[in-house]
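A single protein chain has been omitted from the complex, and every remaining protein chain is retained in its original position.
Up next, subunit A:
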Amino acid sequence: MQRSIPENQEKKPKFLINEHVDILIEILKRLDGPSLGVAACVCRLWCTITSNDDSLWEHLCFRHVSNPSPPSLRPIVIALGGYKRLYMVSVRPVLSRLGDSGLVRKRVWTRQEMQLSLSLFCIDYYERLGGNGSERLGGDASASSLMFLCNPVNV
């Protein structure tokens, strides 16, 4: 049985978020890390956006930094592996560890925490560099320097 649809409703276009990627990105920019991860699982489009659009992660990394990051930072981070990797490998563990230990209040973090994360990120990149024919320690290619960040915190 067909309902009679009022005419004004028929004329109103439906709003599909997936057709407005720029709005979608604006929304995703405001999510926190875990939520971004969840968003990546929604559909292929969202997954593509979250993995390819590094600026999302850049916003995530620097959202709460009090000082604006220097313009020279972006090429360096991108060269070292990108903001997503920076977040996953360095920023997120550092924040969660420091949050646990009470050194960071309210997820606003200072230049020093940023510096520390960047340094650790750089060390991670360096370790992943294979030497020319030099034996990797233990033969595993993944960076072990930051493994200490992945260990559970001793409660």
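In the analysis below, a residue touches a chain if its C-beta (ideal position, glycine included) is under 8 Å from a C-beta of that chain, and two chains touch if they have at least 3 such contacts; residues count from 1.
The rule we apply is simple: contacts and distances are computed from a predicted model.
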| item | value |
| --- | --- |
| UniProt protein name of the chain not shown, from "Ras-related GTP-binding protein", "Succinate dehydrogenase [ubiquinone] cytochrome b small subunit", "Glutathione S-transferase" or "DELLA protein" | "DELLA protein" |
| Selected from A:L36, A:L60 or A:V94 as touching the chain missing from the view | A:V94 |
| Full-complex contact with the absent chain, from A:A40, A:V65 or A:C122 | A:C122 |
| Interface with the undisplayed chain - residues on subunit A | 70, 72-73, 75-76, 79-80, 93-94, 97-98, 101, 103, 112-113, 115-116, 118-120, 122-123, 125-126, 129, 131-134, 137-138, 144-145, 147-149, 151-154 |
